[in-house]
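All protein chains but one are shown in place.
First chain written, first letter: the chains are A and B, and each begins at residue 1.
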Amino acid sequence: MDYFKSFAISASGLAAEKLRLETAALNLANADTTAAPGTEPYRSLEVVGSATQAFASFLPTDSSETSLSAVTATVQPRIMPPRMVYDPAHPHADTNGFVARANVDSLSEMVTILRATRAYEANIKAINAAKAMAQQALEIGSGK
Amino acid sequence: MSIDPISLMSGSPISAPALSPPGAKPVEAPDFSKWMTDEVHALNEKIASAEQSLSGLATGETANLHAVMIELENARLAFQLALQVRNKLLEGYQDLMRMQI
Partner (left out) sequence: MSMLDSLSTVASSTVHVALDALALRQQLISTNLANANSAQYGSYRIDFEQALQREVDSSATRSPAETLESLRSLRGELSSGAHIKESASAAVEIDQEMIRLNETVIRYQALIQGLGKYGSLARMAISGEVKP
């Protein structure tokens, strides 16, 4: 079996999930920030993963130039309006008494962290399976 | 009434029936030494290709790990077979030499 390709595929999965986790952590860290009137509040970021290529392009064994990535993850700001909260006593309140807060939904960020963790574990399982299969291949002919 | 004298039969004389169908090539007795040489060449090819696969594994070709293992195992089995054939032949020869005439 081509364990190298197998590992590379899982490696791209791990990288994507790690990015997702880091982004969610960053969002959570900035969840309670506010911005002075006139400045941009923190914009919540999301990670969009997409398949790098169809599986068929992994199959030809002669093309060593095939990039072995299965998923590409990019970070981009969420398409969400900024959150304005009425709090006239706040130092960052504008003339109408509204404060611009970061548009981070803490609950969904926690869920994202859980999903990213599970997906990371699943990719690790895939790597272990590839490793076990390769080691079995090494036992061909030992006949024990 | 007249009796015709027996005349010599015209036509082909009685011939032995052909043992093989017409058009068949004459069959050669199998040549053992030729067969043996061919087998040894085939074994050599197998071992050489197994060596190449092993070399490939060393230089980082990971495309087919189990294929390399199977090739090596096949080469080993083929060699075992050839060795066993050689041992049996030797045994037979030695038995022959021990026979008292």
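Quick note on the criterion: a residue touches a chain if its C-beta (ideal position, glycine included) is under 8 Å from a C-beta of that chain, and two chains touch if they have at least 3 such contacts.
Source: prediction; values computed, not measured.
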Among the chains you can see, which ones touch the chain that has been omitted?
A, B
What subunit A residues would touch the chain not displayed?
3-4, 7, 10-11, 14-15, 18, 127, 131, 134-135, 137-138, 141
Considering the whole complex, not just the chains shown, which residues of subunit B touch the missing one?
47, 50-52, 54-55, 57-60, 62, 65, 68-69, 72-73, 75-76, 79-80, 83-84, 87
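The definition used in the following text is that only the chains that are shown with their structure count from here on.
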Taking each chain's centre as the mean position of its Cα atoms, how many Å separate subunit A from subunit B?
64
Parts of subunit B lying in touch with subunit A, wherever the complex brings them together
62-66, 69-70, 72-73, 76
Looking at the complex, which residues from subunit A come into contact with subunit B?
1-5, 61, 134, 137-138, 140-141
